[in-house]
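After this line comes chain A, so read on.
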Amino acid sequence: MPLLPKILWSLVGVLGALAYGLAIGGIIRKVMARIQGRIGPPVWQPYLDLGKNLSLRTATHHGVMSFIAPIFRAGGGIGLYLLIPVVVGVPALENFSFSGDLLMAMYFMFFGSLGMALGAAEAGHPHSPIGISRGLSQMTAYELPFALAVVALVAQTGSFSIHEIVAAQQGGWLHWNLIQNPLAAVAAFLAFLGMNMYAPFNIVGAPQEIPVGPPTEFNSQFLSLLMVGRATFAVAKMVLYMDLFLGGATSLPEAFVKTFLIYFWSVFVGAVFPRFRTEQAIRFFLGWPTVAGVAGVLLVMLNR
Partner candidate 1 sequence: MDIVTLFNLEDLLICAVILVAALGAVLHRNLLAAVVFAGVVSLAVSYLFLRLSAPDVAMTEAAIGAGITTVIFLIAVRRTEEVEREEP
Partner candidate 2 sequence: MKQIVAVVALATLAILLWQLAPIAMPSGLGVVAQHYAEHGVQDNRGANLVTSVVVNYRGFDTLGEVTVLFLSVSGAAFVLRRRTGLEVHEPRRASEIVRTGARLLFAPIVLFGTYIFVHGHLTPGGGFQGGAVVASGVLLLLLANKDHPLPHGFLSWTESLSGLGFVAAGLAGLWAGGSFLANRGILPLGTWNQLFSAGVIPVIYTFVGLKVGSELATLLDVMMHAADEEVHQ
Partner candidate 3 sequence: MMAGNELYVGTAIGLIVIGFVAVLTRRNLLKIVLGFSIADTGVNLLIVSLGWLPGRTAPIVDDPSMFSDRAALAVNAARVVDPVPQALVLTAIVIGVGVTALMLAYVIRLYAVGGTLDVRQFGRLKW
Partner candidate 4 sequence: MVNPILLIAVSLGVAFLLPVVDRLGRGVSRTVHLLTLAFGMLVSFRWLAALAAGAQPARIITGGWPPPLGINLFFGPLEAALAALAFTTALVAALYLAHHEQVPTVKSLVIQLVLVVGAVGLIMTRDLFNTFVFLEITGIGTYAILSFGRERESLESGFKYMALGSVASIFILLGVAFLYKLTGTLNLDDMAGRLPAVAVAGVGTVLLLLLVGLMAELKLFPLNGPAIDIYDGGEPGVMALLVGTTVNAVLFTFFKVLSLYRGDAWALAVSTVGMVTFVVANLLAIRQTRVRRMLGYSSSAQLGLLVFLLPFVRGEVVLMSAMALLLLNHTLAKAGLLWLAGLHGGERLEDWRGAFPDSVALRVSLGALILAMVGMPPFPGFWGKWQALVGLARSDAWPWIVPLLVGSLLELVYYFGWYRHILEPAGEGSRGAGRAAFAEVAGILLFAGTALALGVRMTAGIWGGPASPALLLGLVGLVLLLVRAIPVKAGAAVSLAATAWILVRMFLSGGGCPLWNVQGFFVVVTLGGALVISLAGLGLPVERRSFWGLFLILVGSILGLITSPSLLGFFVGWELMTWSSYLLVSQGRKGTRPGFLYMLFSGAAGFLILGGLMVAEGAGVDAIGGLVQLGGGAALAAWTLVAAGFAVKVASLGVHIWAPDAYAESPDLFTPFLSGVISKIPIFGLAVVAARIAAPSLHTVAGALEPVHVLAWVGGLTAFGMTLLAVFQEDAKRLLAYSSVGQVGYIVAALAIMSPLGWTAGLWHVVNHLLFKGLLFLAVAGVVYRTGTRRFADMGGLITRMPVSFVSVLIGIIALSGVPPLSGFAGKWLLYEALMERGWLLLTAALMFASVIAFLYCFRLIHSIFLGQLKPEHRELREAPPALLAAQVLLMAGIMVLSVWPQALLDPLQRLVGATFGAAGLELEGALTLTTSFGYFNAVAIMTLVAVLFVVLLAFLLFAGPRSKKIRQLDIVYAAEVPPPPEELHYAWAFFKPYERAFAPILRSAATAFWKGVGEVTGALGEAGRRIYTGDAQTYMLYAMLFILVLAGLGLAG
């Protein structure tokens, strides 16, 4: 597929992802409210917030880093999305996934977090670095089970390329990696909880403790970019998990259903469990998920 149409299709893809991301954000908040017996904000609330930020008349920044942070954040989200083929086989939805394999995707995730961390720290308020320290610690923690799962899958399919991983899972849900290597899937999905910063792992941006932090540090267009990053980042991760464990999608509706279910898994857990302290979170991730991951890897090594 020639370059220009690919770029246009990718742009459409990104906007679609953004919309879908914001929508999911709204739905989740609605569901959480309902579980807690509240009515909760309307589902389209995120769109309103984005619109509000873009139309503000004043904007402030703290220097160079205030620009770099949102750019890294949004760039990370969008970049990650662009690197993962949403629907394998449909060139329009494969974005730029040919320029980097699963490893690239994994490391691109840090791109966003790094930007976020730098930006927040530059503001100079002590509470933001506390948030970042917790966020990064937690990130490294869930990275281990995720890495183990990835290693297991890649060893199983013999390649880092997401295309091949998806191809290997074709032919009915029995071939999905979820079934092929359930242990690795367990490890990955537990890690997924950590990635989404939902309860019980949402100590990072815990609203009542850190009144400052990114949501208040940034405003207007800066904040809007952060929301874009956050939304696209969530969507990209869902797509990635879909490709890795649920055999990718042959059509868009299928993609929507699968990703929604994946996302709901973290929401569903989040609604029920209270918040972990940071070291509890870290110990949790280095506990059962890692054991599952290692077992998954051993499983693969044995029957190879």
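What we mean here is this: a residue touches a chain if its C-beta (ideal position, glycine included) is under 8 Å from a C-beta of that chain, and two chains touch if they have at least 3 such contacts; residues count from 1.
Here is how the candidates were picked: all candidates are chains of the complex that A comes from, given by their letters.
These numbers were taken from a predicted model, which means no experiment stands behind them.
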Inset, instruction - Could you check which of 1, 2, 3 or 4 is in contact with chain A in this complex? - result: 4
Inset, instruction - Please give the residue numbers of chain A that touch candidate 4 in the complex, ascending. - result: 53-54, 56-67, 70-71, 74-75, 78-79, 82, 96, 98-104, 106-108, 110-111, 113-114, 117-118, 121-126, 129-130, 132-134, 136-137, 139-141, 143-144, 147-148, 150-152, 154-155, 158-161, 211-212, 216-217, 219-222, 224-225, 277-279, 282-283, 286, 293-294, 297, 300-301
